[in-house]
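Complex shown without one protein chain; remaining protein chains in place.
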Amino acid sequence: MTVHASPVSLRATGGPGQPEPGPALSELYRGFERQSLVPLWTEIGDLMPPSPRPRAVPHRWCWSELLGLAQRSGDLVPVGRGGERRAIALANPGLGGAPFATPTLWAAIQYLNPREDAPVHRHAQNAFRFVVEGEGVWTVVDDDPVAMRRGDFLLTPGWRFHGHHNRSDAPMAWLDGLDIPFAHHMGSGFFEDGPEEVPDRSAPARSRSERLWSHPGLRPVGVTGETRCSPIAAYRWEHTDAALREQLALADEGRPGVLEAGHAAVRFSNPVTGGDVLPTIRAEMHRLRAGTRTATRREVGSSVWQVFDGEGTVRVGDREWPVHRGDLVTVPSWVPLTVTAVTGLDLFRFSDAPILERLHLDRVELGNP
Amino acid sequence: MTVHASPVSLRATGGPGQPEPGPALSELYRGFERQSLVPLWTEIGDLMPPSPRPRAVPHRWCWSELLGLAQRSGDLVPVGRGGERRAIALANPGLGGAPFATPTLWAAIQYLNPREDAPVHRHAQNAFRFVVEGEGVWTVVDDDPVAMRRGDFLLTPGWRFHGHHNRSDAPMAWLDGLDIPFAHHMGSGFFEDGPEEVPDRSAPARSRSERLWSHPGLRPVGVTGETRCSPIAAYRWEHTDAALREQLALADEGRPGVLEAGHAAVRFSNPVTGGDVLPTIRAEMHRLRAGTRTATRREVGSSVWQVFDGEGTVRVGDREWPVHRGDLVTVPSWVPLTVTAVTGLDLFRFSDAPILERLHLDRVELGNP
Amino acid sequence: MTVHASPVSLRATGGPGQPEPGPALSELYRGFERQSLVPLWTEIGDLMPPSPRPRAVPHRWCWSELLGLAQRSGDLVPVGRGGERRAIALANPGLGGAPFATPTLWAAIQYLNPREDAPVHRHAQNAFRFVVEGEGVWTVVDDDPVAMRRGDFLLTPGWRFHGHHNRSDAPMAWLDGLDIPFAHHMGSGFFEDGPEEVPDRSAPARSRSERLWSHPGLRPVGVTGETRCSPIAAYRWEHTDAALREQLALADEGRPGVLEAGHAAVRFSNPVTGGDVLPTIRAEMHRLRAGTRTATRREVGSSVWQVFDGEGTVRVGDREWPVHRGDLVTVPSWVPLTVTAVTGLDLFRFSDAPILERLHLDRVELGNP
Partner (left out) sequence: MTVHASPVSLRATGGPGQPEPGPALSELYRGFERQSLVPLWTEIGDLMPPSPRPRAVPHRWCWSELLGLAQRSGDLVPVGRGGERRAIALANPGLGGAPFATPTLWAAIQYLNPREDAPVHRHAQNAFRFVVEGEGVWTVVDDDPVAMRRGDFLLTPGWRFHGHHNRSDAPMAWLDGLDIPFAHHMGSGFFEDGPEEVPDRSAPARSRSERLWSHPGLRPVGVTGETRCSPIAAYRWEHTDAALREQLALADEGRPGVLEAGHAAVRFSNPVTGGDVLPTIRAEMHRLRAGTRTATRREVGSSVWQVFDGEGTVRVGDREWPVHRGDLVTVPSWVPLTVTAVTGLDLFRFSDAPILERLHLDRVELGNP
């Protein structure tokens, strides 16, 4: 089925379980059209196939291309109220031109010129940022300034005011991830302008949220944490890197911890609940040793991967690409994925798994490449 | 934004926060197209409006029209493997011809001729049936035969084999509700044929599931209930009716219970958890006294209402219709709804509220008509 | 270990892992006493045995004896402010004279003369009543009058005002169950007098709580249910009886449902959560067919059983008693229990299982008698 079912398809000749074509049937089908009705029997093959047939397709975007276009946008496109952000979104070729990486996930490169500001706003859509390279920008979430640096994973939970400002003399680009397509589908998005100016232009190395919440296994007694979204605004690379390194070291000692041989993985989590950082988005960091090939895995739900460092190949369904730093790949629902590391390979991944899991729609299948 | 953003829109003349048109910008935009990219700044107004702007529209379907077409289908369309069901789906006029009542909900009239069978299959999509009139069909869920009668609400949780057979000499029609559109969007649907024959053709008045689980406040100790979906296959009208009647009687005695003055409501629930019957669908029965007008209410998420008995009017946004037994109305996300009862009015309602609530995307606003 | 460890025991002669007795050791032990200290090494055998060695013992109380003493109390003991209730508690012989059936559970016969009132009060302790015989009393919980009849299970959750009044010309006796011993141990009890008079002296057949909440699988939309304790004030015998009867009938049809062969069981549950009716007390009804002997079972936590109808024998550890209507038996933690039905046998059971389960301390072991 396509979303735009052609009326013509309704008059298809009979097949298994299908009625005999003829004038009476045509008249019946015209009746359906007049009454805004569609029969199941002509659609069920496309509508309820044996396993998911997503419209989204596997695709890879090269960071060098993205960055070039972002730099050119830096020359031509202002950042201000109305346009809001100099962000350029991955548009999955299967999704008809919409700026959606998958049916649920938005992924964009955002670019800020030296000394430039992005205005303050808030939206119900949940957001994060991941920094492949560069530094010098602070994102101010509510009134907490959060430094952005290579390897950091940063959160902007839904309905929090936020703006960015570049304190440095160099431009900076990063990955924005949101649940815009899901909110668009569900009709759950709200948006509001914030104050004209970023409320706190200081530039601390660590946000206040980190100073309160980013201590392992410890939580403040005097402050109630939020269960909906993580209260940690920034997950710093030094911690992520150490956690991945330890997993591989434990494996060398014959101890559990890695996801599979040669493949370490950590999930960013909400210290208040132990669950995902956002209600709609899961985020993880993966590290593959040089020469490692992951088990082929497919799962219900879609994801986007970005190479943080190293070189390898990513196979999604029957497509395969070499990947380098910053490159992005979409994995549609139920399409098998295999990653092979040529060098040591660090990958950031985000997905809509929390949606599927909370609704008991998750399924996973592991196989061999 | 439409899902099919025209490339032309990307070249729109500048506005607030928009770049100056010109050859350089056009060149940039062509670069985006070549690389499967879409900028945020041209789309944000449609993509992230101040409040939800659903593509689905308010619409009403008349039961008499539906039933007439279903009867005609009974003459022309077989029920068997391949077509699977003689079901005719509401196709929201805003959704481009897809057989979707809303972006998440499927609603269809299903029709079975006397002595006819619908073949056994199963699917990951969650389903229920609601019976506005008639009786004589048993739906067999796994191997438990469940009688269908006027006023009953029946469950077929995801991935359970089920088939129907009409034991009577009269045709029967009912409402099917599923999360097909949501599963289609998420890529979470699976489908499988079942055995050739319905496994148990007996015709008990009550299903075994009811005999085990449908006792108020009591649960079997020897059987673990399912937390994902309710283990009760049928919620009988006699209980629903009594619960609504008591709420109004309590109100007459000055006691709490009703939803608002003159408006009783019960929610079908899973006795194992107290929560919704299905992970993706909420179902309720509402009773309005003659002359009652509900508060105007809008909420994030979409719903479908069906009149079970009585006459009234339903206003959704700027549309308003008189409604009678069996008529169906869709309420898109964030569109205000007001129901007015001319006679006493009983309404069945189902919605995608569990999805929104589990993802913390729910919002409700009450106002006056 | 006894709770009142004798200092002498600390000077016991050495054994495995024990120090050599002598003047220096005696001096050390005197130092412990002076400083309010006790060494682990002399106590560990009693304090941390291989499996639980409860102080409570298996015991049976005959209803005829209880009832006789309650009737005599009806002649001699007033019911009023200060004494509060004409309740006579089971005092487990292993618990040193305290009015505790087990270390966590209170069980008492309460007795009200014709036309007599018990004053209104409230306490943090959670309470229920179970009626073996008689009727005519209404317990008024907050201001909801709740009729008490044979076979009914009635709730008085913690901190709700409640009083009783006997509307009939006959006395009435019933079983009270509370978590008084647990609250006493934890220091969690609060108590407060209520108004001088029971607030509503009407005598409806069903409480308002039942009219709102006691419909199978249905919950009111307009009223938020309480998650802590069930909102249903009375679980009526007709429903309990039907649920047990159906389980046995299903077993006759070869279908699952019973706890074991010839043994049906239902748990009273909170429709808001599906969990136990009270945070500290589980309550169940069991039905054994004549000739059935249960599997021998032991579990962490204690329970009290009362025969509702029929005759049988109950074996707890190495004690065994014949039991008749109304008789009560205590089962201490980890002591094996076997019940044998001579006639058809209905038994009410309550236990502290929710405490153990919520703290992950539960263990169960099934064996043969």
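Here the chain labels run A, B and C in written order, and each chain numbers its own residues starting at 1.
Operating definition for what follows: a contact is a pair of C-beta atoms (placed from the backbone, for glycine too) under 8 Å apart; a residue touches a chain by one contact, two chains touch by 3 or more.
Predicted model only: the values in this text are computed from it and were never measured.
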Touch partners, limited to displayed chains, of the chain removed from view: A, C
Sole contact to the chain not displayed, among C:Phe153, C:Tyr235 or C:Trp334: C:Trp334
For chain A, the residues touching the chain missing from this view: 208, 211-223, 225, 230, 232, 235, 239-240, 242-243, 246-247, 249-250, 255-260, 264-274, 277, 284
Touch residues of chain C, complete complex, unshown partner: 1, 3-7, 15-20, 24-25, 28, 31-32, 35-44, 47-54, 56, 59, 61, 65-66, 69, 72-73, 75-93, 95-99, 103-104, 108, 123-125, 158, 180, 183-192, 228, 279-280, 300-302, 332-334, 352, 354-356, 358-361, 363
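Criterion: only the chains that are shown with their structure count from here on.
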Same-site or different-site touching of chain B by its copy chain C, using the half cut: same
Superposing rotation of chain A relative to chain B, computed on C-alpha atoms, to nearest 5°: 180
Averaged-CA centre spacing for the pair chain C and chain A, given as whole angstrom: 53
Cα-centroid distance, chain A relative to chain B, in whole angstrom: 29
Computed distance of Cα centres, chain C from chain B, in Å: 44
Contacts with 2+ other chains: residues of chain C: none
